[in-house]
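Removed: one protein chain of the complex. Kept in place: all other protein chains.
Letters A and B mark the chains as written, and numbering starts fresh at 1 in each.
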Amino acid sequence: MARSAPTEWTAPAPPGTPVNVAGPSVPLAPARSRRSRARRGVLFLLMVAVAAVMLYPFYFMITTSFHTEAQYQTGHGSSISSWTTLGQTVPIGQQLLNSTLICAASIAIILVVSISAGFAFSKLQFRGSQGVFLALVGAMMVPLQSILIPEYVNVSRLGLTNNYTGAILVYAALGTPFATFLMTTYFRGLPDELIEAAVVDGLSYPATLWRVALPLALPAIATVTVLQFVQIWDDLLVGLLFLQNPAERPITVGLAVLASGRTTSVPILMAGSLVSALPAMVVYLGFQRYLVRGLTLGVGK
Amino acid sequence: MAALVTPVAMSRSVERSQRPRRMRLSTQRRLTGLVLSIPALALVVAFVVIPIVQAVYYSMTQWNGVTSTWIGPSAYTQTFHNPAFWQVLTNNGLLLLAVPFALAIPLGIAVLLHERVRGWKFFRSVYFLPTAISWVVIGMVAERFFAYDGPLDKIIGSHTDFLGSSSTALLALAITFVWSMIGTNTVIFLTGLATLDTTVQEAAFVDGATAWQSFSNVTLPHLKRFVQLAFIMTVISAFSALFSLIFVMTGGGPGYSTTTMEFFVYQTGFSQSEFGTAALYGIVLFVMMAVVGIVQLKLIRSE
Partner (left out) sequence: MAEITFDRVTKVYPDGTSAVSELSLDIADGEFVVLVGPSGCGKTTALRMVAGLEEISRGELRIGGRVANHMLPRGRDIAMVFQNYALYPQKSVYNNMAFALKIRNVPKDEIDRRVREAARILGLTQYLERKPKALSGGQRQRVAMGRAIVREPQAFLMDEPLSNLDAKLRVDMRAEIARIQRMLGATTIYVTHDQVEAMTMGDRVAVMRGGILQQVDAPERLYEQPANLFVASFIGSPAMNLVEASLEAESGRLHCRFGDSSLAVSDICRQARPEIEAYAGRRVVVGFRSEDITDATSAPEAGADRRLKAVIEVREALGSEILAHFSLGEERAGLALAGDVIEEQDGGASSPRSRRFVARLGPRAPVREGERAELVVDTDRLHFFDPESGLALGRSRT
């Protein structure tokens, strides 16, 4: 990310000002300095205002969750009742567990297939591998909604909507194209000689992947994991359709179903929302740089 | 070098490992590559490619989940006579109008933040944070925000239910959408700005450029590829990521006023059980995405 702090531009010194090449920069004229300080102050306030807008939902969720439904309507008073009754209204523990399980399984599949395929496309090219790669990456442009009907028909005919399997496979298939693209790009960045050195050292190609390339791919693995985690954790459509058993609903789906009922108390919904948002937020803040790398991949330097 | 004489153990183990494999290295390489790419390929073929073919077929049938009758390509012309279809397409078009805002606002924020505002790293994280929350949660908050007597209503004092009125519901949806793209796009632009070679900017200033001239002649061209990336991601989101938002905020209504193509697929298929028509809308959506993709490719190629 933006490691190098952006340097503020200082205008060229007026003519006649002695220029000290080696030493510190030319001191600014006092008037200019005052103006720039004012400018910085205004900028700072502007940024604070933007921050307020961006943080508003969190403010809303937190304050609302500490009301009862009645208090929410009037806007007065506070209570922790929505937190204490949250567990009774929603099977929140089970749903968190479901989300975790589905995320973990899908990501595991995505990682296994995208690492192998990425290594193959970048270092073990075979006849037609470029075409296969392009086709795979092209699948990125296909939104689930475009194939929603046949997908649903296929998965339910296979009887996979009655357990986690269907949703996990759909998530895995939807995440694979981008993950493969990312892995291929990453492995392309490794010098071919590294693989050849391992081969001369005596490794077979699968062993080279396992013992040399894989340990080097940890940053890419982190990027894929974090991106996919947030994507799957926050997804609604797949969970809504491909998990017919309410006991297997992940938390995002559970909340959406609750919300669409329009009878649930808003404070409880907000408490649930906060709980659901927390894991993804922690991941986001902790792994920001991997996310950014994934986001801007393909733009190059 | 007496100390470094080849021990017997080593050459023996080499021979042992060599015997079972008689294949040439290049054959091994190609074969391993093929085998390693099969799982990914199989997964995507089974869950993406085959369904596309099926979708084309389904789109030409009338199918309510029980009985299915073949209609043929005329299914498409029939659809074009459906006014709801055109309204939905119009909604998609209107959502595109939000895209410039979803790019310009983050661009402004990023450029200002890049001026090394005190605590810019903190601000960056704060702006990025909402990207972590699901569309479902954003939708739930937005629903209250735009509700009758909600926070916005109180500020404006207009006593309207923004989501309940067909003249404002789509606008409310678009605003929520723009808001939720701010984090991602700001971070994309900040990444782009971080790769900007400041000496070029300095050279521009030395040449006598004003701040605006430097921005439009140096910074913006440098950000071109990042703007393209943000553009394509924003358009893709507008067309295919708003399902949850619509599901939670409006359910597509009132009427069809907030139904976009992606939601239309779901609605037609799972509320009205018209699987054939739903598949057809899916194909339409696919074509829309393909057009966006091709335009993007053309833009990149034209350089």
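To be clear about the criterion, a contact is a pair of C-beta atoms (placed from the backbone, for glycine too) under 8 Å apart; a residue touches a chain by one contact, two chains touch by 3 or more.
Please read all numbers here as calculations on a predicted model, not as lab measurements.
Student: Which of A:Leu43, A:Leu96, A:Val112 or A:Leu194 sits in contact with the chain that's absent?
Tutor: Checking each option in A:Leu43, A:Leu96, A:Val112 or A:Leu194, the one touching the absent chain turns out to be A:Leu194.
Student: May I ask which residue of A:Leu203, A:Ala222 or A:Leu285 touches the chain that does not appear here?
Tutor: Within the whole complex, the residue contacting the unshown chain is A:Leu203.
Student: Footprint of the hidden chain on subunit A, which residues?
Tutor: 191, 193-194, 196-203, 207, 212, 215-216
Student: Hey, which subunit B residues sit against the chain that's not shown?
Tutor: 1, 3-7, 9-11, 13-15, 17-18, 21, 24-26, 28
The working rule: only the chains that are shown with their structure count from here on.
Student: Measuring from the mean C-alpha position of subunit A to the mean C-alpha position of subunit B, what distance in angstrom results?
Tutor: From the centre of subunit A to the centre of subunit B is 12 Å.
Student: Touching subunit A in the complex: which residues of subunit B?
Tutor: It is residues 14, 17, 21, 25, 28-34, 36-37, 39-41, 43-44, 46-52, 54-55, 58, 109, 112-120, 123-141, 143-145, 151, 179, 182-184, 187-188, 190-195, 198, 201-202, 205-206, 225-226, 229, 236, 239-240, 243-244, 247-248, 251, 261-262, 265-266, 269-270, 275, 278-279, 282-283, 285-286, 289-290, 293 of subunit B that touch subunit A.
Student: Which of the residues in subunit A come into contact with subunit B in the complex?
Tutor: Those in contact with subunit B are residues 1-9, 11-12, 40, 43-44, 46-47, 50-51, 53-58, 60-61, 64, 109, 112-114, 116-117, 119-121, 123-127, 129, 132, 135-136, 139, 141-154, 169-170, 172-174, 176-177, 180, 199, 202, 204-206, 209, 230, 233-237, 240-241, 252, 255-256, 259-260, 266, 269-270, 273, 276-277, 280-281, 283-285, 288, 292, 295-296, 298-301.
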